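First the structure, in the form of structure tokens, and then the observations on it.
As you look at this complex, bear in mind that one protein chain is not there, while each of the others sits in place.
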């Protein structure tokens, strides 16, 4: 019997560095996402670029995540991303170790620790089931399993490679019973989301599937329907 | 005879990741800096953290610089700093290759090019006279010479090592007659600024000397006096 | 009751990039190390620089480790360290993720895998107990716990911070019962080695304590005595 209490499903939209989600368009997209989530009663969040965090956070009431933080304390670190700065801009949390911004093993533990000290929740990303477990050892709030080879393909990890998802869930739970588990890579339809949740995850991390969609609201509404089907 | 036309002296304050210049304090400090510069009639600018660019740019009318950009085009680059994003937040320019955020030679030329395409002015930093010339070959708007061993020491490059400044000016002008030249590292008094300008530079890049000062306005007013003495 | 079968204690000497252990001196030092180990009946090994692996391996019959490999397959990777190349030079294994050559979490699993495919044994290093467990998840032959703040100090981890060693042993065994555990940082006397083994480790990873010693053979003989005291 699985004694891990399930978190409420969470749909987190990573804006990456897409122009469709930069500047004012980051604010507009965040508002749309908030609206769809609210209307469906599903928990949604956004991860805009650093320069957009402040205005996005000022415009919506959903969780806002940074896409990365550096493992640094305040001081002489020109050009780096200070956890306290991300927090001061209004972020609730941060991604760590995204496959497009991989960090050293030694920095993962300290990044999670520094984020916590700054009052930020953490999503540590990993590309394989074993790495997801290694990520979980740093005691983040969430682990996101995203096989890099599927990212941006439109072929959903939850359908193309369900084993990696179930294996990740199993391995993560073996070392950490409290971290929620997201899954990502290729998620583009409600069915992909439904499959992900059925495999034991607590939500999805999605990017191009929403941001590059012709009608992001419609795709997200679809995702929300999938969440509701499971409730 | 030196035929290089001198630019108006420029005092650029790098906020690094100091807590004294994070979030709301970045806005307050920027306003103070603007006020002192305006009152003295001296050109001043600020380089806040990424997350603070938007609110700083919305609060002051002086040039705002990012501390770094990544050499990327819009797309799937989670956690990176897109030049267009920096511009959309209201920045006028960006530092490139600061000694605390060194980049690869191959990326300097492309960073300058991408910044230009995004409508950003560029300050490429270098730690030695030869590297300043190499930086100048990428045709940035400004080159900043900052010997890393003096950064944050309070011992000003313009007084401790005037040869590196004059040598940088000479070597930069040999390969690029239009780039302005800033100098930095250890600048903390008006005399340091005066010395820097006398050595042929067009301004200074300063950080802790202002940001960590008990009364940043007073130190900056001092810097401005030094500029006016030379006019 | 601890059901983990103990490996024979192993003393691995990392030559780093010390001139005292470069070129011909790498060969001489390796021969001395072999001689002391043989005479005491204690298992010893060396980790010379890449350029010295071949001649060291040709000169001694003790295990020779590379100090790093890159996570690459044969091909167009100028300047990188191919596992097959290290093997072809005669190495038996390799360090991975030494605190002076940290790698990304995502590369640790693949480095271990590629090393195995090339016929190399693996020692994954980690600076904290949690990271040691994360390292153990990649299923290396050995995990080495080395708090970076003690490296090169002469203050031994096994005496200064025994908790980190016992905690590492516990956390590693929780996720991996077969990996041997080395400990390092500051090891410079036989007592340090004795303490390390008593804390449940299977050996030590030592560098300056031997390489920079006036009489490396004497120090190593001391280490061997400590091992024998425990047998």
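When the chains are written out, they are named A, B and C in that same order, and each has its own residue count from 1.
FYI, a residue touches a chain if its C-beta (ideal position, glycine included) is under 8 Å from a C-beta of that chain, and two chains touch if they have at least 3 such contacts.
Bear in mind that the values here come from a model prediction, so they are computed numbers and not experimental data.
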item	value
Chains in view touching the one left out	B, C
Of B:17, B:30 or B:99, the residue in touch with the unshown chain	B:99
Selected residue (touches chain absent from view) among B:24, B:130, B:215 or B:229	B:130
Positions on subunit B where the hidden chain makes contact	97, 99, 102-109, 126-128, 130-131, 133-135, 137-138, 174-175
Subunit C residues that touch the omitted chain in the full complex	14, 16-19, 22-24, 47, 49-55, 67-68, 72, 74-82, 84-86, 88-89, 95, 98-101, 151-152, 207-208
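Heads up, the rule we're going with is that only the chains that are shown with their structure count from here on.
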item	value
Subunit C reached from subunit B - shortest hop count over touching chains	2
Copies subunit A and subunit B touch via same or different residues, half shared test	same
Turning angle required so that subunit A lies on subunit C, C-alpha fit (0 to 180°, nearest 5)	180
Intercentroid distance (Cα basis), subunit C paired with subunit B, Å	45
Geometric centre distance via CA averages, subunit B-subunit A, whole Å	35
Residues within subunit B bordering two or more other chains	none
